[in-house]
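So that we are looking at the same thing, I have put the structure below in structure tokens.
Excluded from the complex is one protein chain; the other protein chains are retained at their positions.
For reference, chains read A, B and C in written order, and residue numbers begin at 1 within each chain.
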Amino acid sequence: MKGEPRRNGHANRHLKIGQGLLFFFLLLLFLVLAGGCWDRRELENLAVVLGIGVHLPAQGEGYEVSFQIVRAAQIQGPTGETGGGGGTIKPVWILRTSGPTVFEAVRNATLQSSRRLFLAHNQAVIISTEVAQKGIMPALDFFLRDHESRSIQWLLLTPADPVEVLDAAAGLERVSALAINDLIEDYRSTSKIRPVNIGNYMETAMQKTSANTLPIIRVKETAGKRELLMDGTGVVKDDRLVGALNAKETRGLLWVLGEVKGGVNTVDLPDGAKATLEIFTAATKVKVEAIEEKVRVGIEVKVQSSLGAQTTTDDLSTPGQIKKLAALQGQVIEDEIRAALRKAKEYKADIFGFGEYLFKHDFPAWQRLVKEWERHFAGAEVEIKVEVQVENLGLVTRPAFPKETGEK
Amino acid sequence: MFEFLRRKLRLAHLRKKQPAPRRYRDLSPDLQTNLIAIRRELGASPDLITRCLQLGPGVASTGALLFIDGLIDQQVVNRDVIFPLLNRIEEGKRQDSEDFLNYLAQKVLAVGEIKKERELGQVVEALLEGDTILLLDGHGEALLLATKGWEKRAINEPDAERIILGPHDGFTENLRTNTAMLRRKITDPSLHFEEMKLGRRTRTGVVIAYLQGVANEKLVEEVRTRLKRVNIDMILDANYLAEYISDAPFSLFPTVAFTERPDVVAAKLLEGRVAIFVDGTPVVNTVPALFVENFQSPDDYNFPFYYATIIRWFRYLAFFLAVMSPALFVALGSYHQELIPTPLLITIGAATEGTPFPLVVEVVLMGAIFEIIREAGIRLARPVGQTISIVGALVIGEAVVTAGLVGAPTIIVVAITAIATFIVPDLLGPGIYLRLIYTLLAGVLGAYGIMLGALFTLLHLASLRSFGVPYLSPLVPFSAGDLKDVVVRAPIWAMETRPRLIGWSRLQRQPVGFTLAQEERKEEKEKDEG
Amino acid sequence: MIFLLLFVFLLLFLWEAPGLVAKEYWRELAVFTILLLAGLVISLLLVSGMELPYIESLWLQLFARLEKVFAPGP
Partner (left out) sequence: MEQGKISAGELALLVMSFTIGSWVVLPTGIQAWQNLWLIIFLGLGEGLLLIYFDLALFRRFPGKTLFEIHELVYGPFVGKLFSLCFLWFFLQMGGGTLGIFVTLLKTTVFTATPDLALLIPWVLILVYGCRQGIEVIARSNQLLIMGTVGLVLISILLVLNIFNPENLLPFFNLSFAEMLWISIGIAAFPFGQNILFLMILPRVNRWQKVTGAVCKGMIGAGLVLSTIQFLAVGVVGKAGQILVFPTFEFYRLINIGRVLTRLELIPLLNFLTMGFVKVILCLYALAVGTAHLFNLRTYRPLVIPLGLFLLLVAGRIYPDISEHIRYIQKVQTFLVLFFALLLPLVTLGVAFLRRLPRKGMTP
């Protein structure tokens, strides 16, 4: 040993590293032998849920939950033909269960499904108005608590049984839940619905003064097929559905919230003719002031739009006419906002978040007013200023009529 | 438990006794005795040629030339040794005088290197190395004539390290050729070679090459001591030494680098590293070897720097893919399906519909099949090897998917892994192990398992050193200046310093930016004088 | 289960002890053994179904008592 002390020191170091490796293999062995794979779920054993509907049972307590589960094998084929070979088998499978809570209903699905339900990819939770009238949070709690379920699932309201929505034809898509997703994402081309996901809902529900809104989806019969239709907005106050806004009022709501991203306004011209203007950009500024007990709201909307269609033979492309158009569109927008305000005040539901604005920008005032916010909201004075600029005419100036009908 | 193993190993080391050095006698003055003695040493090997000759014309002396057939240059022996010995000796020389051998060496023999040797053992050794031995009757000394000359392979490009642009020469099996090639790359007196013979029976020439004043003196000394400790009977390749001298022989990661390219060796020497040449193999070891070196290719320096940088990043990505992609696939596919975008999940789900095995089994199985196909492709003759690849890739892959045994995504992942593997060939070995370990861990604990594996690998890598230099440097310990050849490949004119932890004895490589070489040299001279 | 536990601890002991013996690190060996035995006892208690207290619950109880002793805080 004395002859080569360094050699031994060297070997020691070597083996220490070897020990580490062995150590690691032992660890691996332990894991594999321990039976492992507790949370494993193989892809082929998953039932991927894309849509969930929550409904109340016809009688008795609890919830009735329906699922839209994708049949992967039927949906395959990058070329887009329906179904690999089945053709007749629908690419989705609708399942319906019930239980005293939503969670138990979800678990009960395992009694009917050969595969485990997998919720992480769920696109939308659709609750029926009955549930919404009884209280939404009790139905929603599971979706917030469960680790698989996401806060970015869309939350929708449907007047009938949600299973109809899930079972409806999906239009160009293969799965209606994916269609719902696309319908909602395309809201910016109409700005007639307001998308809400579970996270948004929770966030607004946490605000003491605000009321929530939910988009409404319904099924419409077209040529014998049941198709989906987005239709207005439900108003939820204190977690209960209290009323609904139609498309126009929804637009008004979006104006105030500054969420208008596109869409069109149609204005009435003399002689019953109409012109439709497309909204390009829109910006909203809201200011809420509380002077003593009086709440004053200032809403300022700036819109840039373009002439999209006209039904009159007049030449609307002159500067004077364009100014007139802008004023008319401003009037329409103000009407929309007024309509929404009227509805909201009727329901005493602060869907615009005026109270929250006070909380954020004038905390003392909020503390003063929060106790009787409903009253203050209903009595709020709202001042609306709309500024429209028609920037564009499209590709033509005046309509193509042989005779000149414009000013000469 | 492992301590026992360790002690046993240590004892085994001690028990191995040093073989007692063989006693050699001196040569006797009698020619016949010497010839018999030499023949006895070598046995009746037919390649030992003994040519007895009568020196002349001036003197009447008998002598004998001995050489090994095939190790010498026959033409040189005939023309420059035998012919002068027979014809060129002047008259009047006393053939039994002490000076006679000197006279022969100085005036008669036309051979470059001649040594006098009196010990039989040395004579035999020289004979085996390709010298021609001249024994004279009546002299107790032999002349060793350097007439080495044997068949050599021509210089061609190494198969394992292909490049597109740049020098295409590679080392050969001949030590002298190799050192000469290096000399031609670095024409600087500070390039020092130190030769030693290692391997008790192979007596292989091993040469340490370094740049005096650039390489750290302690590093050279450490290489010397480690080489001296190598006690082995044969050295047939550079790896025989590498396994002996590496810092962490049990580690998966190579702490000694290999190359067959003179330009690579030259570049590494100029960074302050030490190269170890081994006779009989074109492979040269360089130390210290760092982790990031595995990702550097000579092409990086032969192409414009912006191109080299992006290619290097693709190499990092490829290594990551080669090690991680099967594990990530298993983790995503059987634990964290929520991370897969919905449309992709549906597509994958459809493709794996009805496969009987868990994903981890599929991946490990297909990975193993791939490794077998790869090995088969290497071992077989080239045309057959290609057939194997085609059969493996197309037939097995396609059939397995069609039969529904394995999902198509698995095949895709394994194929991506396979291709990525070849991009960093130096880490092929560690790659296989890491891939397997990570995949199994992912199969048991999903992404958490992969993270644990990665943590372990990180700790292990951080604990490694190669000849005193932390293996992960310059990443950790972090040295920002050295990232110029890691994160990017900086322009050549911007790489003005050597890696800090390797070349710290003389860090500056060149002046910053552009300076005229003449001026620089003058300045340097002034500095040296001052 | 108990046997498995004993086996694991034996393995841990064998892993570490011979090296310490070889280097004649007796104190280290003693401390190592004591600590390992302590760990073994606790593990055995846990395995045999004994309800050991939870550490943070203990602290909470202690502080609750302290609160009673001192005047009730804010």
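FYI, a residue touches a chain if its C-beta (ideal position, glycine included) is under 8 Å from a C-beta of that chain, and two chains touch if they have at least 3 such contacts.
Remember, it's a predicted structure, so these values are computed and weren't measured experimentally.
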item	value
Chains still shown that are in contact with the chain withheld from the display	A, B, C
Touching residue (missing chain; options A:39, A:186, A:238 or A:346)	A:39
Subunit B, residues in touch with the chain not shown (by the definition above)	335-336, 338-339, 341-342, 445-449, 451-452, 455-456, 458-459, 462-463, 470, 472, 475-478
Footprint left on subunit A by the chain that the document does not show	20, 23-24, 27, 30-31, 34, 36, 38-39, 120, 147, 150-152, 181, 185, 199, 202-203, 206-207, 359-361, 363
Positions on subunit C contacted by the hidden chain, ascending	12, 15-16, 19-20, 25, 27-29, 31-32, 35-36, 38-39, 42-43, 46, 52-57, 59-60, 63
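What we mean here is this: only the chains that are shown with their structure count from here on.
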item	value
Residue numbers of subunit C (touch at least two other chains)	none
Residues of subunit A whose C-beta touches two or more other chains	none
Residue ranges of subunit A touching subunit B (in the complex, touch as defined)	1, 4, 6-8, 10-15, 17-22, 24, 28, 31-32, 36-37, 39-44, 46, 48, 50, 70, 72-73, 75-76, 78, 84, 118, 120-121, 123, 148, 150, 178
Subunit A partner contacts - residues on subunit B that touch it in the complex	2, 5-6, 9-10, 13-14, 225, 229, 247-252, 333-335, 337-338, 342, 345-355, 358-359, 407, 437, 440-441, 443-446, 449, 456, 460, 463-464
